[in-house]
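A protein chain is absent from this complex, but the other protein chains hold their places.
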Amino acid sequence: MWKFIVRRLLITSPQIIFLSLLVFVLASFMPGDALTGAIGPDVKAERLAELREELGFNDPWYIQYKDWVAGILQGSLGESFQYKMDVEDLIWQRVINTFWLSLVSVIFIYAIGLPLGILSGRYNDTLLDQLITGYTYIGFATPIFIFGLVALWIFGYILGWFPTGGSVDPGVESGSIEYILSKLQHLLLPGLSIALIGTVSTVQYLRSEIIDTKQKDFILTARAKGASERRVYNRHIFRNSILPIAAFFGYEIINLINGTIFIEQIFSYPGMGQLFLDSIVIRDYTVVTALVLLTGIGAIVGALLSDIILSLVDPRIRIK
Amino acid sequence: MTLLKVEDLKVHFPIRGGILNRKIDAIRAVDGVNFEIEPGETYGLVGESGSGKTTTGKAVMGLNNITNGEIYFGDELLNKGNKVNIRKDIQMIFQDPYSSLNPRKRVIDIIAEPLRNYENLSKDEEKKRVKDLLEKVGLTAESMLKYPHEFSGGQRQRIGVARAIALEPKLIIMDEPVSALDVSVQAQVLNFMQDLQKELNLTYLFISHDLSVVKHMCDRIGIMYNGRYVEEGTTKEIFNDPQHIYTKRLVAAIPDIDPKNRKENTNFREQVKEEYTNSYYDYFDEDGLAYQLKPITDTHRVALPERG
Partner (left out) sequence: MSENHSHKDIEQQVSEQQKEQEVQKSPSGLRIFWREILKDKLALISLIFFVLVSMIVFGISLILDLDEVVKIDPFAIHQPPSDEFLLGTDKGGRDVFGQLIIGTRNSLAIGFLVTLISGAFGIIFGVVSGYFGGHIDNFLMRIVDFFMVLPFIMIIIVFVTIVPRYSVWTFSLIMSAFIWMGIARLIRSKALQERELDYAQASRTLGSSHTSIIFKQVLPNITSLVVVTMTLNLAANIGIESGLSFLGFGLPEDTPSLGTLMSYATNPTTLEERWWIWAPAAALILVLMLAVRNVGEALKRAADARQRRA
């Protein structure tokens, strides 16, 4: 058991190193450097060259890489030239917003996915199952940005049920009940948009897993013993099928990240995804670099957690 | 002159484990095997599954990496499958006639594969060679454009034979060539292989677990157990005068068709079984492995412990 975890951790560290190298190489190809925006236009070229030398921009790449990593380890991601503030402070606000959006999405994903998957697995080949399967079939083929856009158009603009942008109504006092409710209201539609598309794989997985388990010998045995249908499902089938789903959560992180980029853009929701796109457009590359690195690490750690949880849940994986 | 000489052959497969997935132990599939094959003879390699007989065959063929030992073909030392012209002289017939023919290839492409690798033939020449080969194994020229799934198991094995003899090899390794076939077809294919051997002056290394088949086919026999030889001798010596308890038990287990002998056979088997259980530690060391082979006659060698 612990052997698997240690080995899995050993794989993770080169992944993070390669990610940091990739991001570093990308950053070095981005035009301009930290001084381009930070210094006024009246500074002379010689002075600029001096500063570059002082700050180590002329060092060989591995020394620059070492300094860059050392900086990150001390918690410094550089400075945004657009906002003239430390990147970590700038990102922090947005991370919190994206965190809430992701949390709401995840809650919806499971709140929708679990019952649908269980229903369609338990009553497979009924009309209900066909409806649910039809939904997953279409949902699988629908790009999230089209779904989000249409949802915003119908429920935001035409019906006016939800706000069409931002993360909170302007002028609401921070910390009040109103503020929290307004935040929630802004989260519902984007969260649902992510969830309705994102939950499809959960529904499909759960359905086929339950149909599979239903025919296994131990279920037949439980029935033969006289266990009630309810007990068979609650105690035997769900427990076997749901645990892996909980473990897949870590893999979902990468999908959530990809989804939030589109959804935040469509709903003008001030999260990391929107900050990323804005920073790309205005060429605020320190922010871009930091965001790619952070989300990459997030995804790597997510996959790591999933693997570890899965190995706890499913002994077959440990042997590998 | 000896055609094939195997000296102290060892094939070990590593067992990996631990955090860094390092080699922690090894499965000794073949653990110190010596034998020689003379031109024109059929040499049988017999043992239960897991005894290492197939691994030995594949090592000779160059399909397995050799951990230790030397394999000489004539005068030449075979190393890890790099002597192209010699490899041409050794061919193999596989156990499963279903998976050994690529289901996506027509018969002509299957049989011509070795020709395309070693000989530059025109399309017509190639077609003629394939036709000749098909006829030699008793199939018609029309078979050329069919796919393997259109043939029966016995016919497929003939296609495998046609492919193996395409390069006119000297030695053919047969890995349980008939055990996947119906019993009714087995004899037919075996006899055909014997005819082919005479006609083309072939040498066979015949790997099998089926003693009655081996008795029918082979001139000399080696018995393997747990990666080692327990006994080697001519077919007569092995069947009439088995020395090792393992060989005795194998020979005793051959079924007899005559129902009159049933009772006698059962008693004999019980007796051998008892002897086997009682004297197991006289014939195998504390790891359950066979001892070194000791010659009894010029041709007969048995694995017995040093006495006294």
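Letters A and B mark the chains as written, and numbering starts fresh at 1 in each.
Operating definition for what follows: a residue touches a chain if its C-beta (ideal position, glycine included) is under 8 Å from a C-beta of that chain, and two chains touch if they have at least 3 such contacts.
Worth saying up front: this structure is predicted, and the values here are computed from it rather than measured.
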Quiz item: Looking at the whole complex, which visible chains does the left-out chain touch?
Solution: A, B
Quiz prompt | Contact residue for the chain not shown (choose from B:Val6, B:Leu78, B:Met144 or B:Ile223) | solution = B:Met144
Practice problem: Touching the absent chain in the whole complex: find that residue among A:Tyr65, A:Tyr83 or A:Phe145. | Solution: A:Phe145
Quiz item: Which of these, B:Lys5, B:Lys105, B:Lys215 or B:Lys236, touches the one chain of the complex that we don't see?
Solution: B:Lys105
Quiz item: In the full complex, which residues of subunit B touch the absent chain?
Solution: 58, 61-63, 81, 84, 87-88, 90-92, 94-96, 99-105, 113-114, 117-118, 124, 127-128, 131, 141-142, 144-147, 149, 160, 163, 167
Quiz item: If the missing chain were put back, which residues of subunit A would it touch?
Solution: 11, 14-15, 18-19, 22, 26, 29-31, 137-138, 140-146, 149-150, 152-153, 157-158, 164-165, 254, 257-258, 261-262, 265-266, 276-277, 280-281, 283, 288, 291-292, 295-296, 299-300, 302-303
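In this text, only the chains that are shown with their structure count from here on.
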Quiz item: In angstrom, rounded to a whole number, how far apart do the mean CA points of subunit A and subunit B lie?
Solution: 57
